[in-house]
Structures are given as C-alpha cells and as structure tokens.
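Only one protein chain is missing from this complex, and each of the others stays in its spot.
Letters A, B and C mark the chains in the order given here, with residues in each chain numbered from 1 onward.
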Amino acid sequence: MSELKLVPRRKERLGDLIYGQILERILSGALKEGDKLPSESEICRSSQVSRPTVREALMRLHADGLVTTRQGSGTYVQHRPSEHLTRLAKASDIAEMLRCFEVRLGLEGQAANLAAQRRTAAQLDRIFKTLDVLRGAFAGGSVPARMDFDFHLAVAEASGNPLFGEMLETLNGTIQHIMAVALGITRAGSQERGRRVFDEHEAVAEAIRQGDAEAAALTMRYHIHRARQRLTDGQRDL
Amino acid sequence: MSELKLVPRRKERLGDLIYGQILERILSGALKEGDKLPSESEICRSSQVSRPTVREALMRLHADGLVTTRQGSGTYVQHRPSEHLTRLAKASDIAEMLRCFEVRLGLEGQAANLAAQRRTAAQLDRIFKTLDVLRGAFAGGSVPARMDFDFHLAVAEASGNPLFGEMLETLNGTIQHIMAVALGITRAGSQERGRRVFDEHEAVAEAIRQGDAEAAALTMRYHIHRARQRLTDGQRDL
Amino acid sequence: MSELKLVPRRKERLGDLIYGQILERILSGALKEGDKLPSESEICRSSQVSRPTVREALMRLHADGLVTTRQGSGTYVQHRPSEHLTRLAKASDIAEMLRCFEVRLGLEGQAANLAAQRRTAAQLDRIFKTLDVLRGAFAGGSVPARMDFDFHLAVAEASGNPLFGEMLETLNGTIQHIMAVALGITRAGSQERGRRVFDEHEAVAEAIRQGDAEAAALTMRYHIHRARQRLTDGQRDL
Partner (left out) sequence: MSELKLVPRRKERLGDLIYGQILERILSGALKEGDKLPSESEICRSSQVSRPTVREALMRLHADGLVTTRQGSGTYVQHRPSEHLTRLAKASDIAEMLRCFEVRLGLEGQAANLAAQRRTAAQLDRIFKTLDVLRGAFAGGSVPARMDFDFHLAVAEASGNPLFGEMLETLNGTIQHIMAVALGITRAGSQERGRRVFDEHEAVAEAIRQGDAEAAALTMRYHIHRARQRLTDGQRDL
C-alpha cells in the first residue's frame, strides 16, 4: 500500500479523511480482502495525523465491519463492500451514509416504540398503505427510494411526536441516497433478498398494529442494522 | 370543569391543542390532584374533535405522568407539575419540552453508547472538563443552562459521528429552555436534589471513561428520564 | 362460545387456567379468526374468577398476538396458531413455552452482548461449529432440537459467565420442547422459512465475531421474537 498522503480540504474532519482514504483503497481493490493494513504508527507517520485521530478512523472501519483486528497481529480487510455500493457512491458519501444509520438506529427505534403505544387508527392505516405500496413495488422488481422513505415517515408520525418526522426530514437527502443505493443492491440481488427486505418492514408494521412497543423498537432497529450490513458486506446475500 | 372550547390556531395540530388545554387547567389549579377528567366521549363532544385525536392527547398526558387511568372508572389528575414549571413556562412550551425529551432519549442514549466505544483522549478530556464546570456551578448554587448543554454536546461529539451534535444543536433552543426551567426547579429544591442531578451527569461520564457502552447508554437514558420527571412531578423531590 | 367452566387443578394458577381454556378453544377451532370473545365481565361471571385474573389472562393472549382489542368494541381472535403447534403441543404446554420465550429474551440478549465483548477464540470456534452443524441440518431438511439448543448454549458460554449456561440448562426441557415444535413447523413450511431461521442464527454469530455487543444483543432478541411469532402465528410464513 502506497503512502497515505493527506490532502486536507477545509471544514472536513481529519478522521473522515483518513477513514475515506482507506475506504477508497478497499473500494478500488487496491486493498483486497485479507490484506493487512499499515499499522497505526505507520499511518500516523505517513499521514502526519495524530494517533487518536487515526485510531478513531480505524475504529469506524471496524464498526462498519470493513476491517477486523487480530490480537497482537494487526488490522486486516474483512469485507469488500458491495460492488454496487462502489459504483453508486463515492467514499465520502459512504462515510456519511454509515453515520446516518447510527443516528437512525436511536431515533427510529424510539419512534417505533412510541408508535406502538399511541398510533391512531388513521396513522396505522397510513403505515399499512405505505407497506402495500412497498409490497407491490418489490413484487414488480423496482422500488423508488421515496416509497421506502414514506414508510419510515409514516412510522415516525405515528409516534404522535412531530419532532421524529422533522428529524427524519433533516436526514432526508442522505437517507434517500442510502435507500437508492440499497435498493439498487437489493434489485441486483436474489429474489429472496427482496422478499427479506420487505419482511423486515412488515415485521415493524405488525408490531405497531399489535401495540407491542418493545417488539416495534426491536424490529425497527433490526431492520436498520441489516440495511447497513447490506451496504457494507458485498459478499453475503443478506 | 367547564367546556373545552377549541380555538384552533393555524398550523397547530388538534391533538396538541387538546393536550395543551387540559394541561393548562392542571397548571392553573382548575383541575386538582385526584380530580376526574371528563370522559373521552365528553371531550369529543365539547371540543368537536375526533375520538382518535382526543385519545392521543389523553395518552400523552398519561405518558407524561400527569393523569392516571383507573380501569372501568375514568381518568384522574395524578400529578401537578412543579410550580416553577407553571411559572416559568406556558402549556404549549411544556408540550414541546416533553416531546423534546422523547427524541433525546433515543438520540443521546445512542450517542453515549458510541462515545464509550470511540472517544479519543481529547474528547474524554472535554467531557470531564464540562463536568468539572458543572460541579463548580452546582456547588455555587447557580447553573447556567449553557453549561448543562455543553456537557451533553461533549458526549455527542465523543461519539465520533458529527450528526449527533448537529441534531442536538437543532433542538438547542428547546433544550436550553428546558434546562433553564429544570435548573430553576433544582435550585429551588433541596441541596440533595442538586447533588443528585450532578451525580447523574457523573455516572454518564464515568461509564464513557470506562469504555462501558451499555452502561453509558443506560445512565444517559436514566438521566433524561429523571430530568423529565423533575419537570412533571412537582410533589416529589426527585 | 359456551360457558367457561372453571375446573381448578391444584397448584395451577387461575390466570393460567383461564388463559389455557380460551387458547384451547382457539386451537380446536371452536373460536375462529375474527370471532368475538365474551366480555371481561361475562368471563368473570361464567368462570367465577376475579376481574384482575381474567384481565391478566386476556392481556397474555393479547401479548401472544392471539387476540386483538378494538377500542370500545371488544376482543377478537386474531391469529390461529400453527396447526402443527395444535397437533404437537397441548394448551398448558403452549402457555409454558410462551413464558419461556419471555425469560429468554432478557437472558440470551444479555448473554450475546457479553459474548461479543469477551469470547475467546475457542468459544468463537465453538459457536461457528454449532452453526455449521445447523447449516448442514437445515440443508438436509431435518434439524434435531438438540442442535439448535447447542448453538444457544455456545453463545451463553462465550459470555464468560457460567450462570447464563446454567439458567439455559434449567429451561432446557421447555426450550427443547419448543424447538422440536418450532422446527417441526419450519420443516413443514417453505424452504424459505428454513433459510430464514438459519439466517437469524448466522446474524447472531456474525455480530459476536465482529465484537459488536449491541448488534449481538439485537440479533439474538430479534431471533427469539421471531421464533415466538412462528409458534403463535400459523397464517404467515415468517
């Protein structure tokens, strides 16, 4: 692996830069599965960036499941993200997407919990209408990102707390970008994958219908966790 | 209790109006602890608002711990919020504050969890510096809302994901309003209360220092839960 | 629906009896999907059991997803459990199984969380060995309950805390009974169902391998939640 030369752009955080540069090498194939990364100290030296910042970048690659650490031996490339991801998004976008998932895990889990407790009949109706639209779209093989977003918005609104919807709208741009990429990956995957993605949505809707707050939060968090994995793990048909 | 006459203002949700009108009667003392609320049907009739909307408003009052339901008998006023709350905020603000807590429960719990896993030495330093400032302020008896907010922001930033801080900043106005009111209540309370509020912050910082992700999320969620209770339960010295 | 005559057996709790008698009517088809249950008061009268006990039984049927409540209208049969469940287990066993799931949700979620943080290489190996055995068995179409239990035990032991394994062994009889019934249902279901059940196990193992404590708890809880649904919802191919 050639030196990590740091070309800082203004307003960008250094940790993001390091993260993005390693990610780009994995995406481009310069670093292949099983390849060893330079050590923390080597990256510090070559990039002139402080150790805590380098460590943070490595930790995020680890949290994303892209690299793995073998005790006393070093850090290795574990997964190469889906080729579709590589084709459809650039490294800085991917970093942004993965961060968006972390926020949604907390935010939408809580919203689903409250939705199960408070949804009115009309709000439940809307959730199931957006679910029906999704079912049709998955069956037809093409799911516009907006449709997926509409489902998540319907759940947020059923929480009875408009802040959840507003927060989602704030993330709207990134979320729809994610969904477009993710749905592209799903489309390219097996039929079973499409079915599985739909099932995850249905499980959330069902838990809200039954008024089971704990299951609603659980199924929503599981869906977001898996959606994230589908982006970063190109090998398995999740 | 006289009729709930609905004077809809534009852009406000009907559920909020019903919620606010009942809350105002509790705040003003028109409805006292132990008083029975009109039935769901009576509120629908008098306010001309649909049953699901009325039910949603009652559920939120219930979730806020302000009313309680006795099976087969009706809904009763359970707590009268702190007098300080009554003096310092109007009903629509209180509704907004309580909604803000719900979002923070999901958002800040997740941020604390990630902070325990990823904080750099510098970020940990900042958390403990804001904690020290809080310690001094509590000892001195006067805690500006900004100081409290700074602690929460330091935790959010230690998550390594800038979206958490940005989301908090979005809520900044409401959060600082909450904190000002809450800290007013704390100041008026016993010394023990001040100590307790400080302890809650310290427990979060300590869990992050130890790298215990689960404990960090738990202690942050507990703190937000209790802070909310201090607003809505004026009787007990929480 | 004829009268619920209560024939108390010693040492059994009254709530269980009421629960079991309604469940038996749903299993036998005497109460069909969409049928209305007698009201709480009617059940109290006909069974001579106190209202809180009847309410508890109805709440458990609700929590199990077997009945649903329509506001101001009453309680209706929502799902008829899988026919296989009906054939393979009697009502009192089913009640015991569903209770077992509730305990496992708390216990095994915690164990998976700790396993992700502490598993040794040897413990991880064992988890993946039991997973491989499961993969082969699912491919072959026949999965002995003991194999499924072995996977869960391997996760419990990887927590580094022997109490988790001991607790699971305490529940061993009920758990293996559940698994035998559940795996019978799975075998009778679509190939896709078999694949899905395997995927749920793999997601847990993968999260533990990556050292992601939050994901490990999440995927384990999700698996137990779905396993429970597969027992009680005979209509859908979950």
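Heads up, the rule we're going with is that a contact is a pair of C-beta atoms (placed from the backbone, for glycine too) under 8 Å apart; a residue touches a chain by one contact, two chains touch by 3 or more.
Since this is a predicted model, take the numbers as computed values, not measurements.
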Query: Just one of C:I22, C:L107, C:L183 or C:A227 touches the chain that is missing; which is it?
result: C:L107
Field: Residue in contact with the excluded chain [from C:R60, C:H152 or C:R196]
entry: C:R60
Message: Applying the definition given at the start, please give the residues of chain B touching the unseen chain.
response: 62-63, 65, 68, 192, 195-196, 199, 203, 210, 212, 215, 218-219, 221-222, 225-226, 238
Field: For chain C, the residues touching the chain missing from this view
entry: 13, 15, 52-53, 55-56, 59-60, 63, 99-100, 102-103, 105-111, 114, 117-118, 120-122, 159-164, 167, 170-171
Task: Can you list, in ascending order, the chain A residues touching the missing chain?
output: 55, 71, 113, 213-214
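Simple rule for what comes next: only the chains that are shown with their structure count from here on.
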- request: Would you kindly say which chain has the C-alpha centre located farthest from the C-alpha centre of chain B?
  value: C
Message: Based only on mean CA positions, could you tell me how far chain B sits from chain C in angstrom?
response: 36
- prompt: Which parts of chain A, given as residue numbers and ranges, touch two or more other chains?
  reply: 63
